[in-house]
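One protein chain is absent from this view; the other protein chains keep their places.
A, B and C are the chain letters, set down in written order, and residue numbers restart from 1 in every chain.
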Amino acid sequence: MPNFYSQKLKKEVVLRDPVHEYIHIEDQVILDILKTKEFQRMRRIKQLGPISYVFPGATHTRFEHNLGVYELTRRICNIFAKKYPSQRSGDGLWDDNNRLLVECAGLLHDIGHGPYSHTFEHLFGTNHEKIGQKIITDPNTEINQVLRSVSPNFPALVASVIAKTYPNPQVVKMISSQADADRMDYLQRDAYFTGVTYGKFDLSRILQEIRPYNEGICFTMAGMHAVEDYIVSRYQMYQQVYFHRVGRSMEVILQHLLERAKIIYQQGNLPVTPSLAKFLANDWTLDDYLKLDDGVMETNFSMWTKVSDPILADLTKRYLFRQPLASICIDQETKNLLPKLKDLIKQAGFDPNYYTDTNSAFDEPYDAYKPSGKNANSQIEIMQDDGQLIELSQLSPLVRSLNGTLQGDERFFFPKIMMSNSDEPQIFDPLYQKFQRYVKNGALRYIRKPKK
Amino acid sequence: MPNFYSQKLKKEVVLRDPVHEYIHIEDQVILDILKTKEFQRMRRIKQLGPISYVFPGATHTRFEHNLGVYELTRRICNIFAKKYPSQRSGDGLWDDNNRLLVECAGLLHDIGHGPYSHTFEHLFGTNHEKIGQKIITDPNTEINQVLRSVSPNFPALVASVIAKTYPNPQVVKMISSQADADRMDYLQRDAYFTGVTYGKFDLSRILQEIRPYNEGICFTMAGMHAVEDYIVSRYQMYQQVYFHRVGRSMEVILQHLLERAKIIYQQGNLPVTPSLAKFLANDWTLDDYLKLDDGVMETNFSMWTKVSDPILADLTKRYLFRQPLASICIDQETKNLLPKLKDLIKQAGFDPNYYTDTNSAFDEPYDAYKPSGKNANSQIEIMQDDGQLIELSQLSPLVRSLNGTLQGDERFFFPKIMMSNSDEPQIFDPLYQKFQRYVKNGALRYIRKPKK
Amino acid sequence: MPNFYSQKLKKEVVLRDPVHEYIHIEDQVILDILKTKEFQRMRRIKQLGPISYVFPGATHTRFEHNLGVYELTRRICNIFAKKYPSQRSGDGLWDDNNRLLVECAGLLHDIGHGPYSHTFEHLFGTNHEKIGQKIITDPNTEINQVLRSVSPNFPALVASVIAKTYPNPQVVKMISSQADADRMDYLQRDAYFTGVTYGKFDLSRILQEIRPYNEGICFTMAGMHAVEDYIVSRYQMYQQVYFHRVGRSMEVILQHLLERAKIIYQQGNLPVTPSLAKFLANDWTLDDYLKLDDGVMETNFSMWTKVSDPILADLTKRYLFRQPLASICIDQETKNLLPKLKDLIKQAGFDPNYYTDTNSAFDEPYDAYKPSGKNANSQIEIMQDDGQLIELSQLSPLVRSLNGTLQGDERFFFPKIMMSNSDEPQIFDPLYQKFQRYVKNGALRYIRKPKK
Partner (left out) sequence: MPNFYSQKLKKEVVLRDPVHEYIHIEDQVILDILKTKEFQRMRRIKQLGPISYVFPGATHTRFEHNLGVYELTRRICNIFAKKYPSQRSGDGLWDDNNRLLVECAGLLHDIGHGPYSHTFEHLFGTNHEKIGQKIITDPNTEINQVLRSVSPNFPALVASVIAKTYPNPQVVKMISSQADADRMDYLQRDAYFTGVTYGKFDLSRILQEIRPYNEGICFTMAGMHAVEDYIVSRYQMYQQVYFHRVGRSMEVILQHLLERAKIIYQQGNLPVTPSLAKFLANDWTLDDYLKLDDGVMETNFSMWTKVSDPILADLTKRYLFRQPLASICIDQETKNLLPKLKDLIKQAGFDPNYYTDTNSAFDEPYDAYKPSGKNANSQIEIMQDDGQLIELSQLSPLVRSLNGTLQGDERFFFPKIMMSNSDEPQIFDPLYQKFQRYVKNGALRYIRKPKK
């Protein structure tokens, strides 16, 4: 393969980063990507969206995360180039000609994200992966222009690494696998900014023991426990942070307020900034998408707190001023009780379509092998002294216990007042008490008929 | 004094905080303040404004800082109540009846801040201190309503603590002095989020050695070096973070773009959200002020990138996409050269009114005594074994070296292209070269006449 | 129960501790225990013994660990006294009259340890638990004298807490259970000094969610994941640190050198300090035991490097100058090959009795319930909102995967030279090569007969 043209900076540029100490930029191309408007936009999109309502420190943005993934990619390339340089094609070692390519892919792997990606995609049919590909390959973007300066097909190559179609599996898996630079950065970063300690794993040991092989990237036996710990950290972060019930509650509110806004907009009564209007009208372009960010969304919400529609006004206030819904755990069996609960909620004056919801949050902390699907073959391999590979869950009882399982819960969300228990009698008290009989230890339950 | 009515929560509420581990909320009143819209608004105002352009991690907001000051205040009250409880009026020890008052003052001391406070105040005549007082005392705010639940005069008392007119100096100085909960929180917090280490001082030691006395708050001799280190940390944070030349450059751009926007608005051609419009029209209310936040500002800037006025469009792009001005140090003498430089800049096609500026950034790291002014008497005292007080700079050579001095620099900002030195010849190269002869080691200098 | 007489110090004494920031001493009794010669002796006994040969930072001593356990005990008492004060006997809440008792038990729970306890007990029939009880209850010790100043039966009560016979299960389990102050301190401390990160769990969250109940100490549901993480940390520390193959190798050498020394001593030819001589002669008193520490042992070893017995001289050099044996994993099946290996080792000139050994290192990371044995009933309980208790492994898949299992390995230790593979031919090369055919990927294996 060709060595891409990369003008080295006369003096490296460093950015201070609380997670990796410094981000080192050595190439003009990397620096130029940072300066594009599409990349700078990432500064205005929080990495964890509404989770900052639960962990106030979690105001960090996709900008820093992207830089962090780039930096880890760069460090892994350094390690591979020093310890495992390829001597000849097919020796399963690292060909450092891929460096600029994988660094750019690391930097741009999340470039398609907009504000509240998950909710947004659900409602407006956007797709951050496709949009990311477009930002990289569309000749009208500044990022494309910078990438083209390397070589005409460089944008397409970067896009193929992110799309996992690039032929070299080491390059692809450095960005996308069950132990990739993306996950390693976001776990450490989200742990740092939320202030929880669960996401801290032994990154320095992992980087000490990471190595390339024919099919991608693996770890030496001496790093097994560090990788095991990383899988456990990932599990913990999902259970403790990403799936936090209050964060999910805020997301439920967000989704309902946008649904309501769509309806009110179509009725012709909604103050809205031009870029968001295009989405409410189902008629948007990449340019519109690139104008959205957290601030634009919240600016619209702020205007909507004054609209005449009481549901929209109330939901936006709940979102902006952090008034989450309450929630309880449900399961396949207790789900059957939800109509009864919704009925009580309706009697208490809330439209169940907007004020209740169910929400599943499950993650597969690790998967040894899934023969089909996009994660195929991304299992984590541990290399023995003689070069033999053993899949991680064969070595670790902890990973084995998580392997292929779904961890998380399903919840029913509803107005907090249903759980109220005031000293002063209120009109709906009997309703509330009836509701509360269905709740025990944070979960929905069947009520036993009182014995005669 | 009366013991304010404070309903204790049945179960304390804790918020995870990366700086103080947990924020503990024990009172209904504190929890209710958090829920007000005026307080939640703080989530949308970055603590360090444009400095996040220099230190990407610095996305933390005034919300967390306010919580942090509250938490430090709470901990200091705990320490004082345990170790130094007042037995009788005038004994110079701590009367814990002031606890709720000082905790509320800590929580609300910055409530008047809006987006880019410094720049904003300069341009629109707002004043965050006065606005803060109003938010607390105006019966129309939610915060006032919560505070009134304690007692009718409680809002006024909280306001008086922040305004430093409350009679008990221990209460006032816990919030406002040269070693107060405000500074202790922001130094630690800004250090954590920027990732620089300079702001880290030995908070646990300081809290071990802090104590009340008749005139306010002091530290025992065993804590002298920890307090000394705190003063040095403060100096370092100013020099390294708050006065960073790139952060100031972004602030210069911000100011000029708002100035320009005011003019264009008055010409009737500016798309602008209603709340900001009121400021551009010099006709705003508290309600308008409370609608502003970073996102609203940036949403407006984003719209302005497309306006026909080339200066405004260019400045907003520079701000949103981080294209700082360059800068050099100047002093009283070299300042005289600025007209020449501005002339070259003008010849290169830039309006000096919008593309150049001078900016002073100086801080007094510590001041032993200023008999007048608002800082009077806030010098830091160290208590000897026998109760005698010695002012800090008498004990520390480091503090003495900073005492009463102004540390910082004055800079001239201008378009970066003036310093360009391209391989490919450009039309303005002779101009640029002429300009660059005035610059050496990052400072403006007189050019020596070449000898004949 | 009586409130023990405890003279509070006029001013609390604090000790700087890198793990808990400060150790706070508020009682004269605690301070007086610290000053006894039996307690000061702990300064000279490393917490992790030969593991410092693997992790050079692990030079911390039992002195600091004992202080750390005391401090955690003190903090848990503070939390219990504030949040869960007993109102009447039998309400399952915390009776703070037990504070001084449990603090002393925490401080003294390991007081019976001597140098290399495990190896020592094996060889000389000492028993650190019995010796600890004796140090506390024997009227001739300084510690006993200090404890008696509280009340005549106080030493016996402290001893009973450590022996788990004290009737209040909250008091006992604070010191001895699967989630006690002892384990919480040593995991954090050993992690800090070794520099591995695995031992770091979320102590501040655990202390936030710990609570007393009738049968002992449990955790609220909100702390489940923090406790789960603590169990995983414990597992990791065992696998990564406590069971490190090189640490165990040094322990094997230590044991063999002491065995050899016993024989040589009985032959009358060994220079030895008086205190250790008593042990080699199987005739020691408590006073002799209290004179031993790491330095005394090493001083003896140093003298033994010059003795005429080549085995003892060599083993002590190996120990003092860190020349570990090599090792490989074995299992029930491959064990049968050991005689063959030992034979090769013997042919290479090493006495297998002194230069080989097998060593098992297995730990049960967590055990839900063992109806008999000393750990009975110490399973970790998680309290639901309604007070119901659920055993931890019912809630956590990770803990379930470890529950009741033994994690670790069994190893065969032998001279490293057997694995040598020199460029220059050596006399024993054929022997070494024969030996090495039995080793693959760090484990013993059967050699397949070459096919004809």
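Quick notes on this structure:
Definition applied: a contact is a pair of C-beta atoms (placed from the backbone, for glycine too) under 8 Å apart; a residue touches a chain by one contact, two chains touch by 3 or more.
This is a predicted model, so every value here is computed, not measured.
Note that of C:Lys317, C:Lys342 or C:Arg411, the residue touching the chain absent from this view is C:Lys317.
Of the listed positions C:Asn269, C:Ser302, C:Gln347 or C:Gln433, the one in contact with the omitted chain in the full complex is C:Ser302. From the set C:Ser52, C:Ser177, C:Gln208 or C:Thr356, the residue in touch with the chain omitted from the display is C:Ser52, counting the whole complex. Seen from chain B, the chain kept out of the figure touches residues 196-198, 200-202, 221, 225, 228-229, 232, 235-236, 239-240, 384-386, 388, 397-398, 400-402, 405, 407, 440-442.
Remark: the residues of chain A touching the chain excluded from display are 14, 21-22, 204, 208.
As for the chain not pictured, it touches chain C at residues 15-19, 21, 35-37, 40, 43-44, 46, 52-53, 55-57, 59-61, 63-64, 67, 192-196, 273-275, 291, 293-299, 302-303, 317, 320-323.
Definition applied: only the chains that are shown with their structure count from here on.
In this assembly, C is the chain whose CA centroid lies farthest from the centroid of chain A.
Think of the whole protein's Cα atoms as having one middle point; the chain whose own Cα middle lies nearest to it is A. By the residue-number overlap criterion, the interface of chain A with chain B counts as same, with over half of its numbers used by both chains.
Averaged C-alpha coordinates put the centre of chain A at 42 Å from the centre of chain C. Centre-to-centre spacing of chain A and chain B amounts to 32 Å, using the average Cα coordinate of each chain. Shared interface positions of chain A, i.e. residues touching 2 or more other chains, are given as 196.
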